[in-house]
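Here the complex is missing a single protein chain, while all its other protein chains stay put.
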Amino acid sequence: MLKLPVSKMDELFSLINSERTLYMPLEKNSEICFDKWSSDASIRLDKLNTVKSPKDFFFPASENIAAFKTKGKEIIMDDIRSEIEPFALFGVRACDAESFNLLDLIFLNDKDFVDTFYESRRQNGIIITTACNEPEETCFCNVFNIDAANPGGDISTWIIDDTLYWNSLTKKGSGLTEKIKKMFEQADESEIADHQAKISGVINKLPFKDLSLDGFTGEALIEKFSSNQWEEICHTCLSCGTCTFICPTCHCYDIQDFDTGKEIHRIKCWDSCMYYDFTLMAHGNPRTSLLERFRQRYMHKLVYFPENNDGAYACVGCGRCVQKCPISMNIVKVAKALKYEGMK
Amino acid sequence: MQRVEGEIKQKAHELLKSGVVSSVLAWKKGDLVYDAAPAFFKSPNALEDMVYNGFCCSNLSKYLIEKDSENEKVLVFLKPCDTYSLNQLLSNHRVIKDKIYAVGIGCDGKIDIEKLRAKGVKGILEIEEDGESLKIQTLYGDETCVRRDILLEKCLNCKGKDHMVYDELIGSELSEETALGDKFSQVDELEKMSSDDRFEFWRCELSKCIRCNACRNVCPSCTCRKCVFDNPHSGVNAKVNVTDFEENMFHIIRAFHVAGRCSDCGECTRVCPQGIPLQLLNRKFIKDINNFYGDFQAGETVESRSPLFDYNFEDIEPNVISKGRGIN
Amino acid sequence: MQDLVKEKPFKPLVVSFCCNWCSYAGADLAGSSRLEYPAEVKIIRIPCSCRVDPLFVLRAFQRGADGVIINGCHPGDCHYSTGNYYTRRRMAMLFSMLDFIGIEKERTRLEWVSAAEGARFASVMNEFVGELREMGENKRLGDIRCKE
Partner (left out) sequence: MNNKEALIPKLGIITDIRDETPDVKTFSVTALNGGVVFPHMPGQCAMLSIPGVGEAMFSICSSPTNKEFMEYSIKKAGVLTDWLHLAEIGQQITVRGPYGNAFPVEDDLKGKDILFIAGGIGLAPLRSVINYVRDHRENYGEVDIVYGARSADDLVFRKEIENEWDSKNGVKVHLTIDREQEGWDGNVGFVPGFVKSLKFTPDRTTLVCGPPIMIKFVLKTLEEMGFDSTKIYTTMELRMKCGIGKCGRCNIGSKYVCKDGPVFRCDDLAKLPDEY
């Protein structure tokens, strides 16, 4: 483990930035989000969760995957893939770092169909996490065995009073550390133990810390699916895409064509299962009602995803949906309402 | 406020039990102090979870749309500003009055939890309303805050304490006009800016849009069965904003489609996860309508005709605007 | 050497929505009277000026228009009695909003041109194109994908 006085952080950022483009939570236009660091940027590492999760660095809201020109009956396909420049994300929280592991399960695990767009971004990005000094009341990452005091990623950091502690976790992380090592002093892990205990103390007081997802397994699939609780909890959902788009683990996408008049761009973009046209086909729609679409989102996160991925839930407890849902419906309320369905 | 909550619950109980209504549309207690969610209650027992406090900000009239197709009557609780929306829906025939039992309830302004967070308050556990001040218990110690400082944007420009439509009133004496001043002041300020500055302002704001459609879906005036933005044949049905143009277009058209019907309920601004002041776009239309065609408040009466479905022989020529003469 | 190569003069692209019953015939008359107006004016025939959805105007800008002009019958002369009165209100709202968003207001226009006013049609187009030429390219409301 290494350490550095907080006063030298700007110097550190500038050094990292000279190695690879550095992104971190910045305040811009009264919004705090991950953006390109510059020496005069307003850094907001105190903000726990940015409204938009940093998933768009790997899985962007929209990207061109192909371009076509048509000439009579002929189709000409253009190579439009660009190289991804190496980059680093600083200040990623433990929950968001875990969300990248979940996205990996979708986009990288199936060796026959690796999403190469995602893959190249993932290979070129280094994730530097920061422990959460002040968890919010909406946090429940502990439910998914994520430790806010001991975040993952390639490198984890802790900002304790005037000192930044730095610890590489992966080969990629050590590679970067090696290049900027001269800035740091050696530190001992015991130096952060008290701070970690303090964070754990706060986590123990969080309102959702005891949320239990026992029983959300494939065995209870039909019971959970056919529960009559759905009607009650979905009734006032606006079927907007807020929860989907701010969620770090939501990964459904759409493929659309845009005709620019000169060529056709094939765009892969975020989509939400809350939208009516998500499953709309020429001959009809298997999910016509709000209930079916609402149920799909939560069943996917809490039942289907774990069934396909060795029990991993598609949620990291970041609390964004708890904070931002226009009608205050969220995954916690859903999990509580369906807890007993299908339980033996 | 607690007294009013009690009276509201009692009324709901009474009407549900007697069978006058088959469901009650109100707010349901959440897990946190501020996350009361709109909900339908169908049995008297369920009413236990009903709440009414400073966080019950949703405009419930949105949920009445198309309820007329169901063979039941709904009891709905409406704050003064929500009744404008109901009136507007009634005048557009999107809600049938016979299917609704509207109880007007008092409101002394609703709290914006985001404003509290923006003040740096973290880990909010309890909030106690004590007159004009709020006592906040957090994971990191206690805080106090002046209520007025964290009221929702829409409450800062309150339309008044009078209900426009109701079958009954509860606690209307509670209402207090919280308006701080001219609701057009921000629009005026923007109008005074140069075109370049205004462009810059809106680029900064609209570039934050994640196209979640919350502003559209929450709007009680957005009532089309199929939105142009969901129609794959309209050519504008993008799922996300790929370019600046799509950001601008979405918000111009969203506001335009409710111009003359927007009662300025401010839900669009409230629900925007990115904090874009969307209401300003709607208010610009309201201001123009007032200026060009005479003062108009959507939803004030059921009979009123939207200015954009109407005309006058002497209306202002648009070129007066495009050539830059005579407005502002 | 490069300094000698003159920059190409800017030719603004104009989309002109013309009502079938008046200004479309007006444009025809301008043509048959051999009155000149710029070739960059692209005419789209519509059944009534009232048919112009604000989305049409925005889409024209998206696809590279530098100015959009809507031509309808003079107030009182609408083929459908009142269509153009509604157009007048709608476009007043839209133009004002575009201005509010920071789009140059001079890029949008609504004109009343009757079937008999071929000369007026040509002069309105000439004037509008002239103004746009001075303003330059539409950079604020175009779609970057449709450029080049």
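Here the chain labels run A, B and C in written order, and each chain numbers its own residues starting at 1.
The working rule: a residue touches a chain if its C-beta (ideal position, glycine included) is under 8 Å from a C-beta of that chain, and two chains touch if they have at least 3 such contacts.
Every value quoted in this text rests on a predicted model; they were computed, and no experiment measured them.
Asks: Touched by the hidden chain, which of the shown chains?
Replies: A
Asks: Based on the whole complex, identify which of A:F58, A:F107, A:Y165 or A:Y313 touches the chain you can't see.
Replies: A:F107
Asks: Which listed residue (A:S7, A:T70 or A:N204) would be found touching the missing chain in the intact complex?
Replies: A:T70
Asks: Considering the whole complex, which of A:A88, A:C273 or A:C321 touches the chain not shown?
Replies: That would be A:C273, which touches the missing chain.
Asks: If you put the missing chain back, which residues of chain A would it touch?
Replies: The missing chain touches chain A at positions 65-66, 68, 70, 73-75, 77, 79, 81, 106-107, 110, 112-117, 218, 221-222, 225-226, 251-255, 257, 259, 264, 266, 268, 271, 273, 278-283, 285-287, 292, 296, 299-300, 303-305, 307-308.
In this section, only the chains that are shown with their structure count from here on.
Asks: Mind listing the touching groups among the other chains when chain A isn't counted?
Replies: Excluding chain A but keeping the rest fixed, the chains that touch end up as one piece.
Asks: Could you pull out the chain whose C-alpha mean position is farthest off from that of chain C?
Replies: Relative to chain C, the chain with the farthest C-alpha centre is A.
Asks: Could you state the distance in Å from the CA-based centre of chain A to that of chain C?
Replies: About 46 Å separates the centre of chain A from that of chain C.
Asks: Express in whole angstrom the distance between the two chain centres, defined as the mean CA positions of chain B and chain C.
Replies: Here chain B and chain C have centroids separated by 37 Å.
Asks: Just how far, in Å, is the C-alpha centre of chain B from the one of chain A?
Replies: Centres of chain A and chain B (C-alpha means) sit 30 Å apart.
Asks: If a residue has to touch 2 or more other chains to count, which residues of chain B qualify?
Replies: Chain B, residues with two or more chain partners: 242.
Asks: At least two other chains touched by the same residue of chain A: list those residues.
Replies: Within chain A, residues 258 contact more than one other chain.
Asks: With touch defined as at the start, can you tell me which chain B residues reach chain A in the complex?
Replies: My answer: residues 30-32, 34-40, 58, 62-63, 122-125, 138-140, 204-205, 207-208, 210-214, 216-218, 230, 232, 237-242, 267, 270-271, 273-275.
Asks: Which of the residues in chain C end up touching chain B in this complex?
Replies: 54-55, 58-59, 61-62, 75-76, 82, 85-86, 88-111, 140-145
Asks: Within their complex, state which residues of chain B touch chain C.
Replies: Against chain C, the touching part of chain B is residues 187, 190-191, 195-203, 228, 234-236, 242-246, 248-249, 252-253, 255-256, 259, 281, 284-285, 288-289, 292-293, 307-313, 315-319, 321-324, 327.
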